[in-house]
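This is the structure, below, for whatever I ask next.
Of the protein chains in this complex, all but one are displayed in their positions.
Letters are used for the chains, namely A, B and C, taken in the order the chains are written, and counting of residues starts over at 1 for each.
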Amino acid sequence: MTATAVVEPAHRALATKHTTMKALVYHGPGKKAWEDHPKPQIAAPTDAIVKVTRTTICGTDLHILKGDLPSCVPGRILGHEGVGVIDSVGAAVTAFKPGDRVLISCVSACGKCEYCRKGMFSHCTTGGWILGNTIDGTQAEFVRIPHADTSLYPIPERADEEALVMLSDILPTGFECGVLNGKVQPGATVAIVGSGPIGLAALLTAQFYSPAEIIMIDLDDNRLDVAKRFGATAIVNSTDGKAFEAVMKMTGDRGVDTAIEAVGVPATFQLCEQIIAPGGVIANIGVHGVGVELHLEKLWDRNISITTRLVDTASTPMLLKILGAHKIDPKRLITHRFKFHQILDAYETFGDAAKTKALKVIIEA
Amino acid sequence: MTATAVVEPAHRALATKHTTMKALVYHGPGKKAWEDHPKPQIAAPTDAIVKVTRTTICGTDLHILKGDLPSCVPGRILGHEGVGVIDSVGAAVTAFKPGDRVLISCVSACGKCEYCRKGMFSHCTTGGWILGNTIDGTQAEFVRIPHADTSLYPIPERADEEALVMLSDILPTGFECGVLNGKVQPGATVAIVGSGPIGLAALLTAQFYSPAEIIMIDLDDNRLDVAKRFGATAIVNSTDGKAFEAVMKMTGDRGVDTAIEAVGVPATFQLCEQIIAPGGVIANIGVHGVGVELHLEKLWDRNISITTRLVDTASTPMLLKILGAHKIDPKRLITHRFKFHQILDAYETFGDAAKTKALKVIIEA
Amino acid sequence: MTATAVVEPAHRALATKHTTMKALVYHGPGKKAWEDHPKPQIAAPTDAIVKVTRTTICGTDLHILKGDLPSCVPGRILGHEGVGVIDSVGAAVTAFKPGDRVLISCVSACGKCEYCRKGMFSHCTTGGWILGNTIDGTQAEFVRIPHADTSLYPIPERADEEALVMLSDILPTGFECGVLNGKVQPGATVAIVGSGPIGLAALLTAQFYSPAEIIMIDLDDNRLDVAKRFGATAIVNSTDGKAFEAVMKMTGDRGVDTAIEAVGVPATFQLCEQIIAPGGVIANIGVHGVGVELHLEKLWDRNISITTRLVDTASTPMLLKILGAHKIDPKRLITHRFKFHQILDAYETFGDAAKTKALKVIIEA
Partner (left out) sequence: MTATAVVEPAHRALATKHTTMKALVYHGPGKKAWEDHPKPQIAAPTDAIVKVTRTTICGTDLHILKGDLPSCVPGRILGHEGVGVIDSVGAAVTAFKPGDRVLISCVSACGKCEYCRKGMFSHCTTGGWILGNTIDGTQAEFVRIPHADTSLYPIPERADEEALVMLSDILPTGFECGVLNGKVQPGATVAIVGSGPIGLAALLTAQFYSPAEIIMIDLDDNRLDVAKRFGATAIVNSTDGKAFEAVMKMTGDRGVDTAIEAVGVPATFQLCEQIIAPGGVIANIGVHGVGVELHLEKLWDRNISITTRLVDTASTPMLLKILGAHKIDPKRLITHRFKFHQILDAYETFGDAAKTKALKVIIEA
């Protein structure tokens, strides 16, 4: 075995000669820049380097920029969503080769550890949500993807890249944490508290199971209008503090079978506690910064379940099939489009959603 | 159709001529008496009158006596557990006839309503936990059982009545609210917080599923000794406030797959929040009087479930089969025995468990 | 209690004075008549008498007329589907009163026996499929419904009676035996072998779960055209004996996740054996008259399941909610309409479906 022969499989690569690239780098609370950064290199035989063709911004990125996530340190490239083209792969990667178009999952999974073997990729002992968090992310011209064989998905032929960007995080999150955990069933009554991008993703994917009613609750009339167009059967503006009364009236004082929390603050979780019917499920999607009061003195005998979940993206193959069958149109979530060099504008637009009515923004190479 | 012919099926009865009986009557907070009371009569065609041969006292009875349950008003006969003999049945009762020996379920179920059709008998729209709560109960010589066909169970031949009294409430409660809701699995690690009667019932029934470890946590060394004899693989006395550390050490810092809350106070529920492993289930059995702090800021991404449940007794047929097959010995829960006329002593013994080491007391006709 | 008072609850009735009625009576193989018949009477306190407003004919009725079902003896009124109005109720009926509009379930359920308590109403020890089989059925002006409280459903306000007739049997059969048993999932590939009324009911209800592909297989181009309009994503005319090859080609040689057998002959079941993918489910709906060859020498290591089921109608409440939410339009199954006095024409039309293109026929009072 010669050195040449060894190097080749360890670093099978397109003839890309770049050594630097542009990237969106976090520089501590309130600070970010689109700047030059060394291009990532294969670090383990299971890595792939992906040339990013499209990415987006997540509400979590805004949290990081506020300084809420100590796991993400200054100097980190942000972003955990996107699609792209394989630039190079490590020697142990068998499912992909340079030139392949791929969907990047927001969760990296080794496929080997105790959690991965249960399909709980979010808690992979060497993966989970690390992109744009504990390692560099996708808001860059190139990104290193660990455990590439089990963290990337081949893009189906003729697929629409913009729609696919929605499958990196937001759709599996709404579906797994909200719809699957919430056990949405045909004929059921569902309430979704929060009509932002993630609540709307839950709304779109809840319809896979044909619930009879989907009640959407938010403070913003524009977002409720969007919800109505996306399939909500009823909307409630909770500004008046009477969402509980409204939902109970709509459900004949029974409450809802599934309450999906898609905001992440105590008030919205407690609304879920109030409106849940006996035997129902409260499925939490929201990222909470503080604890909430759980009214066990009222709930102990109500036969309810409460679930939490960091998305596992275990449903990605299923979502790809549904997308391929045109049973869902995730592009409806996209409101704005930018080029990579406009990414600071994209952040501004996304960060001021109340004014810009932004849901998801696409950032294109 | 003659009046005589009609009266017969409406009130098929043993030739019992009693019009009064003895009963344990609640007279407001702190007050109770074993006193004369009118014998109950068939009030609906689906009723049965049962002559009680054995009953017991539940922790909930003590709560009522403290005045904690406004639904139970003075004048009420207490008790929701017991076995007995059918004295008379209403015209629509088809499964039982006078003289049949029966197990009384703590939950009454019509078998017809939306909840009953789902097996969620606890929320039966005309039943649920009503005995010794909103209607007169079983701590009496006779008790009226509504919806008799679906709320009583024929006692298997040669069955031990004392063992069966444990199937009225405590075993199905430990099993359904703790073990089934907690998804106890072969090879799993389970913690049960609270080694009182209900925690011990969860301990006995958890073993139906062969978990690898069952860690029992309590403040009382005597009860922990009992737990050890009943099959706990480890015990933790939490008096030192270090139960969390102890459990994490026992589980290699992983936590437990199932945490069963069998006390009903904030501290024990919060211990469950601390010790639950990613992907685990916290199954609440405890009757809570106040809310608890749910640390969603720590749990939102842990993929856990929290369940609550009022026992449905849907598992009673299964438990009867297991009892018949000698796979469980519920009499191990019985520490003291009394006659009906000694019921005030029974209450005293049961109420002072720390001193008397009482678990369940049998009260015999 | 006076005799008058007793008679009233035992036979609460509208002031209908009929003692005879018209009914479709089976008189042995090949023989039937629309003739005078004594009006049914309350026979048990749980009975109701229903005035039938609309009924239909099932393929099973044709089987009976061929003499295939020995359980159904000459003299029997046929029919197990329909909607109507409560005429009178027995003393123990609590959910309905004369004048109530009701849906009649094809399966009678006591709600009490071991099977009913599991939701397996089809095997109710005193019910199951008895209407128009072992007791008189619904193709008559009046029908006696045993176990009325748990075998009838209140008709929602403003509901369309014709659509509801489809909920007596054909929709729950397609849904429970085909879709639920077949574990149809979002994104899955489903094949339905048989595009008759029952296969089409499976097709309509399979869409509750958003499968990616539904391949419909039949010998009749007209029925395949209907399937296409009802949502099939692909159709296969199996007349050429090459359905297996066609399905494997469509699925990239993988086979289907769910194969629903909706015919009831060996050839169609064996096609399901051939096209099922590893890990898939064959859900049998067909009523089989002879055994089939199960190729365990090929299937033993394929991780498949095969299910059989007599409809339980446990899903009727769910189907009523979905119908109420306009998520399904079962009237699409109705091709012909008749009056009661034309019922023999209705049989002729339904029995010659190849020529008349009949799917379901409505027979109206």
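Going forward, contacts are C-beta pairs under 8 Å (C-beta built on N, C-alpha and C of every residue); 3 or more make two chains touch, one makes a residue touch a chain.
Computed from a prediction, not measured in an experiment: that's the story for all the values here.
Asker: Using the contact definition given at the top, list the shown chains touched by the missing chain.
Answerer: Within the full complex, the chain not displayed touches A, B, C.
Asker: So which of C:Ala159, C:Met248 or C:Leu299 would be touching the chain we can't see?
Answerer: C:Leu299
Asker: Which residue from C:Ser122, C:Thr138, C:Ser151 or C:Thr349 sits in contact with the chain not drawn here?
Answerer: The one listed residue touching the chain not shown is C:Ser122.
Asker: If the hidden chain were put back, which residues of subunit B would touch it?
Answerer: 185-188, 207-210, 212-213, 233, 317-322, 324-325, 327
Asker: Mind listing the subunit C residues that contact the chain we can't see here?
Answerer: Residues 115, 118, 120, 122-123, 264, 269, 278-279, 284, 286-297, 299-310, 312 of subunit C touch the chain that is not shown.
Asker: What residue numbers in subunit A mark contact with the hidden partner chain?
Answerer: 1-3, 6-7, 10, 45-46, 91-92, 94-95, 111-112, 114, 116-117, 119, 149-150, 314, 317
Just so it is clear, only the chains that are shown with their structure count from here on.
Asker: Does the chain-touch network form a line, ring, star, complete graph or other?
Answerer: complete
Asker: Averaging over Cα atoms per chain, report the distance between subunit A and subunit C in Å.
Answerer: 43
Asker: Identify all positions of subunit C at which a residue touches two or more other chains, and write them in rising order.
Answerer: 317
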